[in-house]
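Missing here is one protein chain; the remaining ones are kept as they sit in the complex.
For chain A:
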């Protein structure tokens, strides 16, 4: 297991290298650069040229890339020209919000998928199963921004249950209990939308796995022992079917992040996704580069986590 983990981590190094090249090329290919939006256009072209030279923007691509990577290795992600701050400081402020949002949405996804998938898997091809599948496909079909606007309209405007914007109430002292409660309160609605929308695949996965497991020989053995139906489902079948579900999120990180980018923007939720979109708009390339790289790494780490988790909860892999 330890060897396996080490090998998995080592494999990540060349992948990370490739990812960094792709990310850098994309940012490089973006029209304009940090200067084009920032500098007073009335300045003389000679002055602009001088600035470019000074900032290293005229250097060959590989030198710029090398400088960027060298910085990252020393935890220096560059400076945001828009925010006039170190990128690491901006991300440090935004990241906890996104993590909170993602975690909360995952918890919601799992709770919904567990109960719906378990019910549908136990009662396949019944009215209840069809209803659950109907709801799931509906949620899958609705674009996230439509769902978000609906949720805001109903929960915020009609019933006034949850705030529609922001990630924390104003005038809170960071670190206090009220501050965290306010955070949770602000995060709930976007998390609900984000979580509900990806529930479909988890529910379907669990349902199908339960149906498949119910046909397995070991279920027949359990029945031959006189084990009651409910025990068979809750112990024998669910233990098996839960394994692929628990690890599913690791492979799903990319879509969670994708969803978060949209949801954060609509809810003006101060997270990484919202930062990415606004930075792209303002050509804040240092931020865009860092955030994109970070999200790619998150996806890789998610995959790794999923694999390792699989090894921990599946006894067949655990020993080797």
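Heads up, the rule we're going with is that a contact is a pair of C-beta atoms (placed from the backbone, for glycine too) under 8 Å apart; a residue touches a chain by one contact, two chains touch by 3 or more; residues count from 1.
Simple rule for what comes next: contacts and distances are computed from a predicted model.
> Can you pick, from "Lactate utilization protein B", "Nitrite reductase small subunit NirD", "ABC transporter ATP-binding protein" or "Alpha-ketoacid dehydrogenase subunit beta", the UniProt protein name of the chain not displayed?
UniProt protein name of the non-displayed chain: "ABC transporter ATP-binding protein".
> Going by the contact rule already stated, which one of A:64, A:88, A:201 or A:240 would touch the omitted chain in the full complex?
With A:64, A:88, A:201 or A:240 as choices, the missing chain is touched by A:240.
> Just the residue numbers, please: which parts of chain A touch the chain that's not shown?
215-218, 220-229, 235-236, 239-240, 243, 314-316, 319
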